[in-house]
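Data first, discussion second: the structure below is written as structure tokens.
Every protein chain except one is present and positioned as in the full complex.
Then we have subunit A:
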């Protein structure tokens, strides 16, 4: 939880080069690499309405133009509209009982469909009138026309030059008379060519727009009346409905509510999902969630001495092994190239050819380390995670040959490790101290990568970590 509200103190370098805290990282178990939101491929998974939680298959959502069938948005304040009912006596005076009438109303800004003259409906689901594009017919005729023109151009381009067939020659070819010319001479119409030859006559005609020199002048009321801003729409209200773009509030028209989506994330190089939500919009669970905090040792800052420029201070980091396998951590200076665990196995596509993946450009990282760090030389062994051990207060029984100056505390799969950091001399009070190192850890891959390897594979992994514990509080003296 603290991760959601706190600043990012500990950031891991993703394979793509961007820095993220561990909850924002994914770990692809197929290529054994860290992935982040920037370097995975996002896909639209399911469409749903955030108001009524209705979800539609994507083809149907596409037909409905990504809008909910039932819910409406307020054109004034973009809040959801609610259906309200009133009873009214029948207009013809007969005593058939009171009829229920429905209208839409915004509970936030008090806008109602009655404000803009939309008649009340008798059914609660409502057959609310929708505005059509006033130029629909004209634009459709343009579309048809240009489609045929383009198709004709394409067929002309695709037409292959006709070569005379070898092996036999006809009389007409011998004398330079092609079939076509022969027909022409005989006054016969030319044979239709195979393919999508379009007759020029069949191009649907269009009625081009006609320009005019009669322009409506500005109404005189502009010079004499104070504009009533409550009656003139804002630019956001206009753009909410691009087709109509009503300039006065009385022409606003409610629109069906726009869908939201659930996304699934896919690793770019191996095309396996790293995150896939459940289809039901009411569920917040995932079918697949390869989050990095299930696989990569987590680092947290436990405590540190006040930081002074040029003066060494001690910092204690807590490392946790989230996997169910023993791992050992070792630390080294930050490596320039962030390499993954195993040597890059060439991924083959369905046809057996090596897949061409294009690496996305590395994002800009502005934070440069400005603090030196003294790293422990000995590797630190972390036991496997054991949920039952969390409740075991009997004390730790394991025997690790730890240097008491390095590992200051240990419990279950966690250990607290002491580092010494020295902020650079030139730093001023208030500067943010940043140090970095590379962490190597053993990872057991339980995912069968190829058909032959059935047993879990052990791999040595490496990740660069950037830690910004806090601000410099003073100078050396």
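Of note:
Here, a residue touches a chain if its C-beta (ideal position, glycine included) is under 8 Å from a C-beta of that chain, and two chains touch if they have at least 3 such contacts; residues count from 1.
The definition used in the following text is that contacts and distances are computed from a predicted model.
Per its UniProt entry, the chain excluded from the display bears the name "Actin-related protein 10", taken from "Actin-related protein 10", "Mediator of RNA polymerase II transcription subunit 17", "Iron hydrogenase small subunit domain-containing protein" or "Mitochondrial distribution/morphology family 35/apoptosis". Checked against the full complex, the candidates A:61, A:106, A:292 or A:315 give a single residue touching the omitted chain, namely A:61.
Touching the chain that is not shown, out of A:114, A:145, A:272 or A:432: A:145 (per the contact rule at the top). Among A:87, A:136, A:202 or A:405, only A:136 touches the chain left out of the display. Here one chain is not drawn; of A:99, A:232, A:326 or A:447, the residue touching it is A:232.
By the touch rule set out above, subunit A reaches the unshown chain at residues 38, 41-45, 47, 57-62, 65-66, 133-136, 138-139, 142-143, 145-147, 149-151, 153-154, 157, 206-213, 215-218, 222-227, 229, 232-235, 239, 242-243, 245, 259, 261, 263, 356, 358, 360-361, 363-364.
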